[in-house]
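Note sheet for the following structure.
Missing here: one protein chain of the complex. Every other protein chain is in place.
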Amino acid sequence: MKSNIIVSAIFILLAFVFLYQAKDLNYLSAIFPQIVSILLIGFCVALIAVSVRKKSQEKTEKMEKKDLLYIVIVIGLSFIWVYLMDWVFGFTVGSIIFMTIISIIVGGKNIKAVQLFGNIVAYAIIAFAFWYLLAKLLVVPLPRGLLF
Amino acid sequence: MKKAVFLLCLTAFIFSTVLAADFPTKPITYVICFDPGGESDITARIQQPYLEKILGVSIVITYKAGGGGATGWSELVNRATPDGYSIYGTNLPHIILQPIQGGVPYKTEQIENIYFFQTTPCTLVVPIDSPIKTFEDFVKFASGKKSVLIGGSGQPSANSFATLRFAKVAKLNLTYVPFTGTGTAVPALLGGNVDALMTYSTVSVQYKDKLRTIAIATEQRVPFLPDVPTFREFGYDVVEKAFRGVAVPPGTPSEIKRILEAAFAEVNKNPEVRAKMEELGFVMEDYNEEQAKELVARLIPYYKELWDETQKMGK
Partner (left out) sequence: MASFHYLLNAIPQILTAKILLLMVGGVGIGLVIGALPGMSATMGVALFLPLTYWMTPSESLVFLGSLYMAAIYGGSFSAILLRTPGTPSNIGTIFDGYPMAKQGKGWKAILIATYSSLYGGLFGMICFLIFAPMLARIALKFGPPEYFWLGIFGLTVISSLSRGNTLKGFIGGFIGMMISFVGVAPIGGNVRFTFGSSHLISGFGLIPALVGLFCIPEVINMVVQRGQKQLFVEAKIERRTALNTFVEVMRKQIDLIRASIIGFIIGVLPGAGGNIANLVAYSEAMRASKNPEKFGTGVMEGVIATEASNNATVGGGFVPLMTLGVPGTPVDAILYGALLIQGLRPGAELFTTRADVVYTFIVGVIAATLIMVPIGLLFGRGMTKIVYKIPIHVLVPVILLLTMIGSYCVQNNISDVYTMLILGVLGYVLRRFGFEAGPITLGLILGPIAETGFTQGLLMGRRLDYPWTIFFIRPISWVLIALSVVFLLWPLIRKQGPSVAGGKQ
């Protein structure tokens, strides 16, 4: 199967990078990673051999383009969420904003206006509950951003 | 990016100077750069209630373990806000050795220690039921052997240097086996997997009923282990210890530093704290910011030399 060969090739490459970098380390730091890298290469070669010899039995389901788009958006938004929470919005405000946005995107047409309002209230309660538990009771320094 | 960082520093600086008048007003985070349960953690936990009483705010102990402390100290230098509300436990010789060895994004000089409050000297210990009863027994046991296994915590560390130094001056074939901490080193000794431990005085005291301490790497004997001879008494010049202290991020206003320094000095004077610490095998020390700086400056060339020596000896 093609995908197996590609993935194995990537792993082999990774193993060679590790082997190359291990050269500069002292013996005790390098020996074990070297052994594992070599084993990884061996197993990947075996996987390639097996994949070439027999036609694929495993099937991966096809993914629709639309689904992929949604995944990229949600994951992308999660990264932006973390980034903006850290630098701009702080924990509570950032969480409420992004939870709402992601909810709207995932929900799509399923959401009615009244529901949306209810959701925002629920998210606010959740965010504040965590903020109170962590920041106030356990004094964990949460991301503050500029607003807090 | 650089601009943003600068602006951020500037605002932080302005904020901190404004706040310095009545510092502290909110909880202070005391970051321990090792796992919970270790010596640094226990020290901080003992200080915590007294610091809270003196400063009037809660002290929150958090952990940034990893890389033998390097993770926490990199953050201290590179990312922490210099407003006095985050303070970091520091250890010597770690903060000197790591930059010498390389690969860490901080320099020893960047760490602004405001207090060193205690030390733990290195001690050589064997199991209590071992046929080795005294230091002389150990030397007799070790001489002529192909390899004697000495466990300890960390590499490079005070333990590893003490072992190397001892091996060199006594001309013994000692193999240093590093463990991830005293928590794993002690069972290795008790189980007979190593012949002895080069460890810290805290271990000698806390495992008194299981381990026998046969020598201590101090200039003079210590009060809580009065029967333990020093290496020097046998003519071996091995003096090695680890310091524990506290540092603030670079750029912290000096008024705030003074307040924190005074708080730690006061805690260190407290007889209850002293009693608790000494009971656990810590040697109390008092180095304020200035003295701490001198100490670090004095130790840097010393460890550089030792480091070069170990590199020359090879593996």
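Here the chain labels run A and B in written order, and each chain numbers its own residues starting at 1.
One rule holds in what follows: contacts are C-beta pairs under 8 Å (C-beta built on N, C-alpha and C of every residue); 3 or more make two chains touch, one makes a residue touch a chain.
Note that the structure is a prediction, hence the values are computed from the model and not measured.
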Touching the hidden chain, out of B:120, B:206 or B:268, is B:206
By the document's definition of touch, the residue of B:149, B:170, B:239 or B:300 touching the omitted chain is B:149
Please identify, in ascending order, the residues of subunit A that touch the omitted chain?
3-4, 7-8, 11, 14-15, 18, 21-22, 25-33, 36-37, 39-40, 43-44, 46-47, 50, 58, 60, 63, 67, 70-71, 74-75, 78-79, 81-82, 86, 95, 98-100, 102-104, 106-108, 110-111, 119, 122-123, 126-127, 130, 134, 138, 140-143
Absent chain, residues of subunit B that touch it
29, 35-38, 41-42, 45-46, 48-49, 60-68, 70-71, 74-75, 78, 101-105, 145-149, 154-156, 175-180, 183-184, 186-188, 190-194, 206-207, 209-210, 276, 279-280
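The working rule: only the chains that are shown with their structure count from here on.
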Counting only Cα atoms for the centres, state how far subunit A is from subunit B in Å.
37
Subunit A residues within the subunit B interface of the complex:
26-28, 139-141
Complex contacts: residues of subunit B adjacent to subunit A:
27, 29, 58, 60, 62, 86, 155, 315
